[in-house]
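A protein chain is absent from this complex, but the other protein chains hold their places.
Each chain gets a letter, A and B, in the order it is written, and its residues are counted from 1.
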Amino acid sequence: MRTIKFLLKRLALSLIVLFGLSVMIFILGRVVPGDPARMSLGANAPQETVDRMRQQMHLDEPLVVQYGYWFSGIIQGDFGKSLYTKRPVIVDLTEFFPATLELVIFSGLLMGLGGLILGIISTKFNNTWVDNIIRIVSYLGVVTPSFVFAIIFLLIFGYLWPIFPTMGRLSQYLSFPPNHTGLLLIDSLIAGEWETFWNGFSHIILPAIALALGGMSQEARITRSSMLDNMSKDYILSHRAYGIPEKKIFYKYLLKPSLIPTVTVFGLDFAVLFGNAFLVEMVFNWPGLSRYGINVMLQKDLNAISAVIILLGAIFVLMNIVTDLVVSFLDPRIQLAD
Amino acid sequence: MGDNYLLKVEDLTVDYKVYGGYLKVLDGVNFYVKHNERVGIIGETGCGKTTTMKSILRLQANNAIFRKGKITVGDQDILKMNDKNFHAFRKKGLAMIFQEPMIALNPVFTIGQQIEDVIYHASDTKLSKAELKQKAREVIASVSLPDADRILSNYPFQLSGGMRQRICIALAISMAQKLLIADEPTTALDVTIQAQILELIDQISKQKKMSLILITHSLGLTRNTTDRMYVMYAGSMIESCSTKQLYENPLHPYTIGLLKSIPRLTGGEFSNGIPGRLPDYMNPQPGCRFQNRCTKVMDICRRQKPSEIEVEPEHYVACFLFDQKGDKQ
Partner (left out) sequence: MKSNKFTFWKENVGRSWYKFSRNKLSVIGLTLFILLILAAILAPLITPYPKHAGNFVDLITGSQAPDARHLMGTDIYGRDMFSRIIFALRPALLMGIMVLAIVVPIGTILGLIAGYYKGKFGDHIIMRLTDVFLGLPPLILALAVSSILKPTLTNSMIAVSVAFWPWYSRLVYNMVISIKNEHYVISSELLGESRVHILFREILPNCLSPIFTKMTLDFGWVIIMTASLSFVGLGEQPPDPSLGTMVAEGARLLPDKWWVAIYPAFTIVLLVLSLNLIGDGVRDMFTATEE
């Protein structure tokens, strides 16, 4: 019951954020100099056509009314037409989004598990060479932007020691498995096409690691510092005094409270992956939403830009809710407090 | 050494390594607890009471260094045991109640999870889930908390300070043990709750035939609960005697000062306490550590550390004022 109330409250706040975001994007789109109708038709279109277009796009009405039309379109999945691909934006999204989603999920798994395991190892071997190496590496991981990792990987594993493919999702000679989820790895498993699966796997591994390393390092550092912090808490002493074995103290009573900051940061970092995917997809020529996003941004393709941003905003907001839920599960003080 | 001793601490000397040197916190602590005996240790904050107790339970901080000394429980020297043996030994023999019930319980596990885990590991046989739960209920009831089921499903932050301290007592008695160490169990609580908690500790330790060490910095609390008292100052025991003797015939100037500083409801003069502060542990002066606050300080106090003298039967004091052989001037 409490959880449901908590969830509803979070959901309401998120809807406000999404609404604000849509207003912001709408305003951004309207401050761009130039006539949107003219832009969508091209410089050579006759004036009458442009005028008709203006009417169709409700450009002569007050801004609030324009927003109303625009927003109701978005709710129905109508983002207008992309000037870049000349297709409805929604078609582009459904084509490109799964590739990005697959990359980000894969990368997120690597980030979360890797960071957690490194953090635990680092704590376990506190102040030994193992800890020191993990600390140095994760420090470098935090300060290195993902696109730098991407080009370093490209150089090392693409050319100097070419064990992984560096372009696209799948080799040319293979065809995509029948589409169920849009996620290549899962679809190929469903279809039982092992070769496709391994090929896809070898394609995703480099971009996924390049994308994951920054967050993974951050996770490792936070897990370590929060575990070390909590280790000197009185309740750890009292667990020890009350006869709980060390192993259980470490993996149960120390780990759970220490995970709270890790999970919070993981939620943020997972959403940030979608942002950094913009850069990594460019380097590895990954046919995803982010590469599409960059292209439409460079083309100033407003409809497509708005759609991409609203989609990512929705994901970010959703991710925040999930994070809050997990944190409230870990830390009872949060949902029971008020 | 007689069989009668449950715990015997001899010449325990512990330093803390800190930035810039060593804090010589324990300076040769001697004391003992007999079977079924109830011992009070009194001294102001920072005199080493908690460090002594944590050393007995081997819960000392990472920067603690054992210089010398011996801690025997029964006939075992616990400083010589390896971690695994000590762990098994501790949960059978020793239990501790901490000063701050607010932070002695894990905030993200329910009371039930924490108590059941303690029972599970203390038990010799493997208990089923239902048995664990039943035992947990019994333990909760034994510390006079109503509505055990609700409390077991609560998290620590949902309970009041007094309730939490009862939970800590419950955790302590969930293990089968001989010695209960209560480290200022009432300091963090409201005055109205203090007496109740103390009574509970008193009653439970009697019921379970456990020895008790009650650590406190306020004399008023120990009077009715303990048989024998130690007065601790700056890392060693400076006076020990029966509780009765202590109140009737305190000898050490520090003890006298302590007793004077208890405010009395009956009025009369109001004591100013003992002027001065605990000595610098990093570079303690030679001689008695109380010298700078002592109103009866003599030359020898600045040169030599006083040893324990039996002034009357079972009444020991570490002070040159009572040293007949020493050269008083």
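The rule is short, and it goes like this: a contact is a pair of C-beta atoms (placed from the backbone, for glycine too) under 8 Å apart; a residue touches a chain by one contact, two chains touch by 3 or more.
Computed from a prediction, not measured in an experiment: that's the story for all the values here.
Peer 1: Checking the contacts here: which visible chains does the omitted one touch?
Peer 2: A
Peer 1: Looking at the whole complex, which of A:G80, A:G158, A:G243 or A:P332 touches the chain that is not displayed?
Peer 2: Residue touching the absent chain, from the options given: A:G158.
Peer 1: Tell me which of A:I205, A:M231, A:M282 or A:V322 is the one touching the absent chain.
Peer 2: A:M282
Peer 1: Using the touch definition up top, pick the residue from A:V148, A:I205 or A:V322 that touches the left-out chain.
Peer 2: A:V148
Peer 1: Would you indicate which residue among A:G29, A:G168 or A:P287 is in contact with the undisplayed chain?
Peer 2: A:G29
Peer 1: Give me the subunit A residues in contact with the hidden chain, please.
Peer 2: Counting only subunit A, the missing chain is touched by 13, 16-18, 20-21, 24-25, 28-29, 31-32, 139-140, 142-145, 147-148, 151-152, 154-155, 158-160, 271-272, 274-276, 278-279, 282-283, 293-294, 297-298, 300, 302, 305, 309, 312-313, 316-317.
Criterion: only the chains that are shown with their structure count from here on.
Peer 1: Between subunit A and subunit B, what is the gap in Å from one C-alpha centre to the other?
Peer 2: Result: the chain centres lie 54 Å from each other.
Peer 1: Please give the residue numbers of subunit B that touch subunit A in the complex, ascending.
Peer 2: Residues 54, 57, 59, 83, 87, 90-91, 94-96, 98, 100, 103-109, 114, 117-118, 121-122, 155, 157-158, 168, 171-172, 174-175 of subunit B touch subunit A in their complex.
Peer 1: Could you list, by residue number, the parts of subunit A that touch subunit B in their complex?
Peer 2: Spelled out, the residues of subunit A in touch with subunit B are 233-235, 237-246, 248, 253, 256-257, 260, 330-333, 336.
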